[in-house]
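One structure is given below, encoded as C-alpha cells.
For this depiction, one protein chain was excluded, whereas all remaining protein chains were kept in their positions.
Naming follows writing order (A, B and C), and every chain is counted from residue 1.
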C-alpha cells in the first residue's frame, strides 16, 4: 500500500506543493536532454546517409574531444585547434570509409553495426595511446553559475549548451538545404541507387557524412568535455544517446532533438519525483524503459519511416 | 591423407544425422574430451586453471547462450550481462536458502549445487522470456537497444534491492562454501581449482551437446528460419512468438548458468557491476569472431577473447620488451577493434568457418582437387 | 584465389598458435632474485585519472628504495604492474597471475579498489598473502582475528565517515540535532560502505540523513542535485565519489548554488585532478584526508635526487606532491614497512606472504620512525596488533582554495572505542559465521 501511495499519490502531492520546483526540474531535464541530442545527432546523420548504425559515435565524441583538448594543451588557441581537429576527423572519416565501409559494402546492416563496435574499440584505444588517460581540463569559458528567473533557477551552462545545439541544428539544416553536397546527401538518404545513377559518388558522400558526424561529435565532445573534463568516461555518453535514438527514430534529425527533450525531461522528472519510491538512481534504465514502452506502440520511433512489410 | 571419409557409408538416417558423421571427427572429439578431462588437470598449473581455463569455460557457456539467440535465432541482444547477473544472484539466493528453516527442520539444509545451477538457469530463462517479449514487435537495432533496457534495469535491481544480496551492506555477494559430493568442496575459497574445472567442464560438455542437439531438431530449424527470413518462416507455419521466446528462454538459461558459474566458480564474489555492459559486448565479440550460428564458433571465440589479453600482456615481456601496462591496455583495445573489423571483412562467419574450410582442404590434401 | 587466401590464413593461424603456446608457457618465467611486489594498478578505463597518480607514487617509492638502499634490507624489490582498469574480473586475473611470481610469491596486494578487494578477500586467506586496503575496502576487516590477512590501516571508510561527522559537529558547535545531512555516493560496494556508520550516527546524534545514489560512472547528476539543492536543502552534503562523478557533482552543486564549504568529500573525492576538472566552482570544497598533499616532506628530498632527477619517475613532474600521488607513496610505505618488520624477524632474504603478514601485523609507525623515513607530517602514526588491523590512524579535513588543499581542521581521531569497534566486531563475526571461519584467538599471540 505504501508503495502504491509513493508511486501514485506522493509525487503528485509533491508537484502540487511546489509547482515552481517542478518547472525547474522540467527545464533542467529539457536542457540536459539537449546534451543527449547533441550526441544522438551524429548517429542520425550517418544512419540517414549510409544505413549504418554507427556505434562508434561515442568513441568519436571522445576522440574529437581528446584531440581538441590535446591541441589546446600544446598551446594552440581554440581557433587553431578547432580546424585542426576537424582535419583529424576528416582523415578519420576517409580512413573509416576506405578500411571499414568499402570492403563491407552490401553486407547486412547487422554486420556493419558490429564493425562499428570494432571501430569504437579501436578509437578508444588509439585516442588514449596518443593522448594518455589522464584527465584534460577543457576550459572554454562557459559560465557555470545559476541564474534566477523569478522563483525559477536555471544553470547558465545548460543554456549555453542549448544555444550551441540549436545553432548546430540550424547549421545542419542550412547545409542540407542550400549546399550542393547537402542536397547530394539528401538524395543518397532517399535512394542509394537513384543517387548513384545520377552520378553522385557514394564513396565521397560517405566520407563527407562521416566527417560531418565527426564534427557533430566534436561539438558534443567539447560541450561534454567542458562539463566533465576530457577523459575516457566521455565515450559513455553514447549510452545516454541510444534511448533518444530509438525514441526519435534513427532517420530523423527533428526526432533526435525531440527525443532528447522527452528523454531528458522524462528521466529527470522520474528521478526527482518517483525514484524515492523505488530506491533512487533510476536514470540509467528509465530512459531505456521509456523508449522501450514507446517502441511497443510505434516500432519505428517518433519520426522514423513507417515499416511496410512485403513478401 | 588421414582425413578421408571415402568408404564410410551410412545405412540409416540415424547414422547420417549424428553430430559427427565422419569417423575421424568422432575420434578427434573423443580424444579432445579425454585430454580435457584427464590430461589437462594433470598438466595445467593453478594459474592456468584459475585464470585461463575456468573463465574460458564460463565464457563458452555465455557465448553458447548468446549464439543461440543471436547466431541461430537472429535476435541481436546486448543484455547478456544482465542475464548473467540474474543467474549469479539467483544462484546466490538459492544456495543460501536454508530449506531446513523454511520447512521447520532442526538442521539447516541447503540445495545441492547442481540444483542451484539448474535453478539459476531456469529463473534466468523466465526473466529472459519477460525481456524477450518486445522482440515480437521490435526488430534489428531497435531490439538491440531495447535489450539494453534489460541490461541496465537488471543491474540496477540487484544493486538496489537488498534482499538479493541477503542485506549485505556493500551489495557484494560471495559464494558460500558447498560440497559437490561429501568431502569434495566445489565453491568457496577452499575449493580446489581442479574440482571446479572438472565440474565446469562437465557442465560445458552437457550444455554444448544440448545446444548441438537442438540445432538438428525442429526448434533449431525454426530459429534459423526466423533468422534467415522471418516473414517466410511465419508463412510456412512457424509461430514467431513461441519460437522467439523459446530462443530467449534457452539463451537466457545458458547465460544464467554462465553467470552463476562466473560468480561461484571463477571470481567467488561479485557485485552487480561485474556484469556491466562491457560483458555483454565481450560475449558478442566472442560469437562474432568465433562464428555466428556455430557451436564450435562459440568455443573458438571464447578462447580467442580470453587468451588475447593474456597474450598481449605476456608476449612483449617474453620478448624482453617492457611496455607500460597502460599502453598494453590501450593496444588491447585497438587490437580488439581491429580484429573485429578484420574478421567481419575477411570472414563474416568467423573462426568456425575458417576451421571448416581447413577441414575441407584437409580432405583433399595433398591433392588439390 | 580461394586457395591462396586459405594458405595465408593457415600460415597466420599456425604462427599465431605457435606464439600463443610459447608465450603462455613462458609467460611466468622470472629468474631474478629479490622480493616480488605486485602493483595492481589502473592506468586505463573510466577511473584512470585517479588511478595513474596513485600508481606512479606507488611505483616511485619502490624505485627510491632500490636506488637509494638497494631494496629493503639489501633484498632488491622486484616491482611489477598489472592493469586492472578498476574492473573486478581483471583484478582477479591480475591477482592470480601475480600471486605466484618472484622467488617467494607476491608480498602484499593493494588493489586501490573496494570492488577488487572484495573479490580477492577470500583468496588471500587461502593463499596466505596480505591484502592492504589503505583507506578503502571493507571496514570490518579491521578485526584481525577474523581477517588475519586483510589490513585497513590507517583508516576505514567507517572511521572516515565518523571523522567527517565529528568535523560537522565542530562547525555546528556540537548541535547536530535536527540538522539535515545528505550523502551522495557512488552506487557500488565502495560508495555504500559509509551508509551503515552514518545511519548509526544519525540515530546517535539526532541529525536527519538522506541518501542519494549515483549510478556508475556518474555522468548525470542533475536530478540528484535539483533534489538536494532546490528541494531538500540540507545543511551539509557528504560525498563518496570516484572518477568523473566528483567533478560532475561539484559542477551540479554549483549549478544549484549549493555552498561549497558545506560540501565535504571523502578522500577519494578530494584530489587535485577532480578539482581542476571542475574549475573555479570547486573553490571552497572540503575533503577528508588521511595523507596530506605537498612535496616538502622529508621523503621528497631523496625522491628528487634518486628518482625524479635521475629520470626514473613513472609519471610527469606535475603530479608530484598531489594528494593521490602522496597516497600512492604512503601505500607503498605500508607494504615496504611490512616487509622490513618481517625481515627483522625472519631474516634479510626474500620472504613469503605468510611471513610478511606477520610483518604488516607488527607495523609500528611511531613519530620517530615516520621522521626517520621522511613521512613525518604527511601521515599520522599508526600501530597494528593481532586484532586491530586499522592501527588508530586519524583524519584531517582540508579545503580547496582554488589551487591546492589547505588544512581546515586539526587531525581528528575517529571514535573507535565504544562506537566503531563494536560495529566492526559485530559485522566481522557475522561474516565469520557465514563463511564458517573460526576466529583466531588473539589473546594468545
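Just so we're on the same page, a contact is a pair of C-beta atoms (placed from the backbone, for glycine too) under 8 Å apart; a residue touches a chain by one contact, two chains touch by 3 or more.
Methods note: contacts and distances are computed from a predicted model.
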Protein name (UniProt record) of the chain left out of view, among "Sarcosine oxidase subunit delta", "Amino acid/amide ABC transporter ATP-binding protein 1, HAAT family", "NADH:ubiquinone oxidoreductase 30kDa subunit domain-containing protein" or "Heterodisulfide reductase subunit F" | "Amino acid/amide ABC transporter ATP-binding protein 1, HAAT family"
Among the options B:28, B:190, B:217 or B:319, which residue touches the chain absent from this view?
-> B:217
Candidate in contact with the missing chain, chosen from B:160, B:178 or B:227 = B:227
Where subunit B meets the left-out chain, the residues are 12-14, 17, 210-211, 213-214, 216-222, 224-225, 227-229, 231-240, 246, 250, 293
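Assume only the chains that are shown with their structure count from here on.
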With chains as vertices and touches as edges, which is it: line, ring, star, complete or other?
-> complete
Rounded Å distance between subunit A and subunit B, as computed from the means of their C-alpha atoms = 33
Separation of mean Cα positions, subunit C and subunit A [Å, integer] | 35
Among the residues of subunit A, which ones contact at least 2 other chains?
-> 128, 133, 279-281, 284
Per-residue overlap in subunit B, given as positions that touch at least 2 other chains | 156, 159-160, 326, 330
Would you tell me which residues of subunit C are touching subunit B in their complex?
-> 3, 6, 9-10, 13, 19-20, 22-24, 26-29, 41, 43-45, 48, 52, 81-83, 85, 87-89, 92-93, 96-97, 100, 114-115, 118-119, 121-123, 125-126, 138, 187-189, 192-193, 195-196, 213, 215-216, 427, 434-436
Residues on subunit A engaged by subunit B in the complex (per definition of touch) | 53, 99-100, 103-104, 107, 109-111, 113-115, 117-126, 128-129, 132-133, 239, 242-243, 245-246, 250, 278-282, 284-285, 288-289, 291-292, 295-296, 299, 301, 309, 311
What residues on subunit B touch subunit A, complex-wise?
-> 76, 134, 137-142, 144-146, 148-149, 152-153, 156, 159-161, 231-232, 235, 277, 281, 284-285, 288, 326-327, 330-341, 344-345, 348
